[in-house]
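Right, I'll just put the structure down here and ask away after.
Below, a portion of the complex is reproduced, with chain positions unchanged.
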Amino acid sequence: MRRDLSYFQLYLALIASGCGLAGFAMSLPTLGTAPLVATFFALAALSLVRLVMPLSAWLDGAMAVFGAVALIASLPAGTMPIHHWLALFAAWAFAWLFVERLSAAIRAGRLPETGTGVLIPVVFGLALLVVWEVVTRGANVPPVLLPPPSAIGARLAAETGILWADFVQTFIKSVIPGYIIGCLAGLVVAIAVDRSPFLKAGVMPIGNFMSALPIIGIAPIMVMWFGFDWQSKAAVVVAMTFFPMLVNTVAGLNAASAMERDLMTTYAASYWQTLMKLRLPAAGPFIFNALKINSTLALIGAIVAEFFGTPVVGMGFRISTGVGRLAIDLVWAEIAVAAVAGSAFYGVIALIERGVTFWHPSVRGGRT
Amino acid sequence: MNRVFPVLTVLLAIVLFWYVMAVHMNAPWQNQLNGRAGLENVPFTEFAQQTWSQDKPVLPAPHQVVGEIWNATVALELTSRRSLAYHAWITLSATLLGFALGTGLGVGLAVAIIHNDASDRSLMPWIIASQTIPILAVAPMVVVGLGAVGLTGLVPKSLISMYLSFFPVVVGMVKGLRSPENIQLDLMRTYDANPWQVFWKLRWPASMPFLFASMKVGIAISLIGAVVAELSNASGGGLGVRLLTGSYNGQTIQIWAALFIAAGLAAVLVAVVGSAERVVNRRMGARA
Amino acid sequence: MSVVSAQNLGLTFPTGDGDIVALSDVNLTIEKGDFVSFIGPSGCGKTTFLRAIADLEKPTSGTLTVNGMSAEAARKARAYGYVFQAAALYPWRTIEKNVALPLEIMGYSASEQAERIRSTMELVNLAGFEKKYPWQLSGGMQQRASIARALAFDADLLLMDEPFGALDEIVRDHLNSELLKLWDRTQKTICFVTHSIPEAVYLSTKIVVMSPRPGRVTDVIESTLPRERPLDIRETPEFLEIAARVRDGLRAGHSYDEGAV
Amino acid sequence: ADALTLQLKWVTQAQFAGYLVAEAKGFYDEENLDITILPGGPNIAPEQVIAGGGADIIVTWMAAGLSARDNGVPLVNIAQPFKRSGLMMICPTETGITSEADFPGHTLGVWFFGNEYPFFAWMNKIGLATDGSEGGVTVLQQSFDIQPMIQGQADCISVMTYNEYGQALDAGYGPDNLTIFNYTEMGNDLLEDGLYVMEDTLDDPAKVDAYTRFVRASMKGWAYALENPDEAAEIVVEMDDTGAAEFDHQRYMVEEVSKLVDADDAALDMATYDRTAKALLDQSIIKAEPEGAYTTVVTDALK
């Protein structure tokens, strides 16, 4: 028998069909009430034919999607019957099998990296959303604790105005300036400190100490010092981003190898020439590391700071008052915006990093 | 000596600057007070003294913070709920449990990621995205949700702490477990070693430096997680709660004291991981 | 039965900008007890060929058998010991633990491990350094430790990829004669990659000259030197003649285009 | 004993002295009740906790309770020990604010997180815009302290008579240098700390009985607290897990709270209830006239 599946994939396939078979048997008495789910069960059980004839990976993907749609379309108002949980299992197994086979195909060079490589995390994310939706609705999780994604999506669509205003207040006004100032200050201080071994010996332990400190704790202090508006939020972001940048840059400025430095010495190069032509470029990967860390820290810092007093706009404000007003789906919509903005911010920095430190082995992918 | 002197110098500079700023920032309020009390032309030295001894200063002077730390730790019984040591212990226990869980989760995910292509591709982007979620916003819901199923006190805090601390561990361990060079892996292949052997004899020991580097970041973040969780879970106390109640009552000195204790705790924890690292390094024959 | 037998062996690496033909139409038979050197310019496929024997690369065409079975079966039967160009010792293990590594993996008993470690450490002249860590040893000693590691278990075939590349000439001479003695004593079959013509001639019963793009065997020279080889055999006319033949073979394979460097 | 969990709206302080005293003095034990008191905080919405199943009874403000009910969490008021509001807005005289007419153009500090409804109801009543438009006021989400006034970031801030106002007094402010807007005196008060349960639990007579005993014991606690303010303040300090409560301040708070609580009568005053509901409807904080948002079964059983 030609083996187009690894053992692990085979187990997944068996779980999927097994759930299908069991689910079909259990849903026989109520066949008419949820015809879609019953069809899904039947098809899943049918997929056992893969034991004798290979089935395409795309078929598994289609089954996962069909299962998800069937489930969501026929979610009952009350508690979900047990065999629906089997359908959820089966759909998850199909999705997992699908991504397993896709990545195997990419590894073997049968599918292109670009495109398919993006599809896999997307499938995973969608699977998470489906499980979330089905579990919250199927298990009657109180919506004031965890609303289903569909409700969050509806809020997201309905409140674009508010969400946008909050985004502008928090992200554009607080995060971006704070991030820029904090990172720049960290960079400049690192360079200044680097010139003097004495200062370096004095500042670095303190810098390390400070970067371990729960900086969010200073949010109430910053609000006290810089007022309610975005300035205090930006100040928190500055404080949160400063130390990672300082510590990383100082490490990075030492990253140039002894031989690379010796080369500069043989040219009798000046301090600034060595800095600009050797040490800063060599520090690039470290600086970007800090920029990436900071991109996630900055948003969190700004949102946290808004818990300690704000004008009546902003993501943190909306989240805290939303909880108070039990507008939990709005809170989650806001969280979704934060996650998307944060991920996009991170992604942009990562892209820039690829462009700027193209020469680094971690970017160009090994060899030499 | 050579290492301590520069640190002391910089510390001294910071403390001096701090005292100056304390005068500057507390002056407006002091002027108001003096004005109301009808005091005029207070000599500067006395005025500085006044700004350094306000009850609820905008910026407490260093000695006020130190005094509060002293009063709230040494001067009190350890079990007293006013003792910062007591609150530090509460935060510490959540931190340690969260750190242990986070490290376990991080290592587990890293193992899955390096052994399985599909996990690598599907998990990594979401792991990054998970860290962009404002945890403080989710924390109350986690606390309430877990409270509804009967989990209160330590567990919700630790879970939030875990949520923050697993991230550096996954990232570091994925790097670390992949750090063996091809030649070292090939060697294992020439012995026809099984994946289990490759893991325990090669990948795991090779990843130790990465594990410890991540754990140093992780434990500091764990502490942040515990403090954040306490902001959403006032019962039971903890440094986060002290921060919060300090902030409601305008007790700036109390805020700063809690903050410093937290920082000290973080430093101690990082140092402990550091010495564990040294012990392991020595066991693994690292250069002195 | 020959130890290694390659017929029309080809191995192509697919890369971003086109395929690289690392081995093309290689025919070679290595008999039991042979000492075979592989020599040739950088990129001619010496390492690739050794790795193919070791089942670390899969040939894309032709057939390759090791001890009469497929390379994979031979690897699983632990038919060979491999010495990499770099010592590749695990830095967290003492020298003795490094040597023990294959023994642990292959499930030798503790007492047998101890015995084999003792004897191989002696063989490579490292007795007394068992408890040291790799970084506490010089490059030459590390390389000897990695040879000990390959010798510790009973493989009759030894694959050595430029094991002495990083050493200076004097030390190299010394290790060469030690290796010859070992080979003589143990009757192992050895495949040995080198860049040095004198080294190849001095050591081998058979010298395989290779040339790049595509990687192929251009000459196989059977040595007429006796098995017993004092160091000063290298000044004999017979030696110099074989060396000249190798040099000619090498030069022929070298096209002076840039990529060859 | 019947186990019940009570979720407070705020941190452990004398605002909840009745419950804390009842617990400490064993009044709940006498009623064969086993009560767990959960402190609250700015990140804890009692409505969410009870909806999630984390509490049986909560203390909250009626505006927040009705709003939650409107949002699908069927809360029912079972008792209302607080008869008056302790909410005020204070403005230092140097801001030049002496009456509502002076508000336009100024910045007012407001607590959100479910505490904002009385303010918006008031602004709605006097017709001042709060969305930052011309001729309106600027609203600030105020931290839970008086710093914004001291720092001059807000012209007026929200205070509770029993809490922040005391802090202001300590800081040297007082009626002579403050303009004080008292919600109760202005007739703008909405009902504050009431006791709420989930509607479906009222179908269970055993539960209703437990609630009744709970309210009875709590009222006994309140009565005891108001008669013995020193002891009550001590109990509050004793029961505060965080160690932040200070005796003097709690003592002050008991004093002030006693002016708002009626320890003899737990029943909801219908007139205030109607006004509260109307105010919320008027500014569409709730969309429909609330129905079944209160029950008298518990307070009736007390009599």
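The letters A, B, C and D name the chains in turn, as written, and every chain counts its residues from 1.
Note that a residue touches a chain if its C-beta (ideal position, glycine included) is under 8 Å from a C-beta of that chain, and two chains touch if they have at least 3 such contacts.
As the structure is a prediction and not an experimental result, all values here were calculated from the model.
Chemist: Note down how many copies of every displayed chain the full complex holds, formula style.
Modeler: For the whole structure file, chain stoichiometry equals A x1, B x1, C x2, D x1.
Rule of thumb we're sticking to: only the chains that are shown with their structure count from here on.
Chemist: Can you compute the centre-to-centre distance for chain B and chain D, using the mean CA position of each chain? Integer Å is fine.
Modeler: For chain B versus chain D, the centre distance works out to 35 Å.
Chemist: Averaged over CA atoms, how far is the centre of chain A from the centre of chain D? Could you give it in whole Å?
Modeler: Chain centroid spacing, chain A to chain D, equals 40 Å.
Chemist: If you average the CA atoms of chain B and of chain C, how far apart do the two points sit, in angstrom?
Modeler: Chain centroid spacing, chain B to chain C, equals 53 Å.
Chemist: Which residues of chain D are in contact with two or more other chains?
Modeler: Residue numbers touching two or more other chains: 42-43, 45, 48, 52-53, 143, 147, 151.
Chemist: Using the touch rule from the top of the page, what residues of chain B touch 2 or more other chains?
Modeler: 58, 136, 140-141, 144-145, 148, 231, 246-247
Chemist: Chain contact graph: line, ring, star, complete or other?
Modeler: Shape = other; not a path, cycle, star or full graph.
Chemist: Output every touching chain pair, sorted by label.
Modeler: After working through each pair, the chains in contact turn out to be A-B, A-D, B-C, B-D.
Chemist: For a test of understanding, state which residues of chain B touch chain C in their complex under the given definition.
Modeler: 181, 183-184, 186-193, 197, 201-202, 205-206, 208, 284-287
Chemist: Contact residues on chain D for chain B in the complex?
Modeler: Touch residues, chain D against chain B: 11, 38-45, 48-49, 52-54, 143-147, 150-151, 167, 171-172, 240-244, 249.
Chemist: Using the touch definition from the top, list the residues of chain C that touch chain B in their complex.
Modeler: Listed in rising order, the residues are 51, 54-56, 75-76, 78, 80-82, 84, 86, 88, 90-94, 101-102, 104-106, 133, 135.
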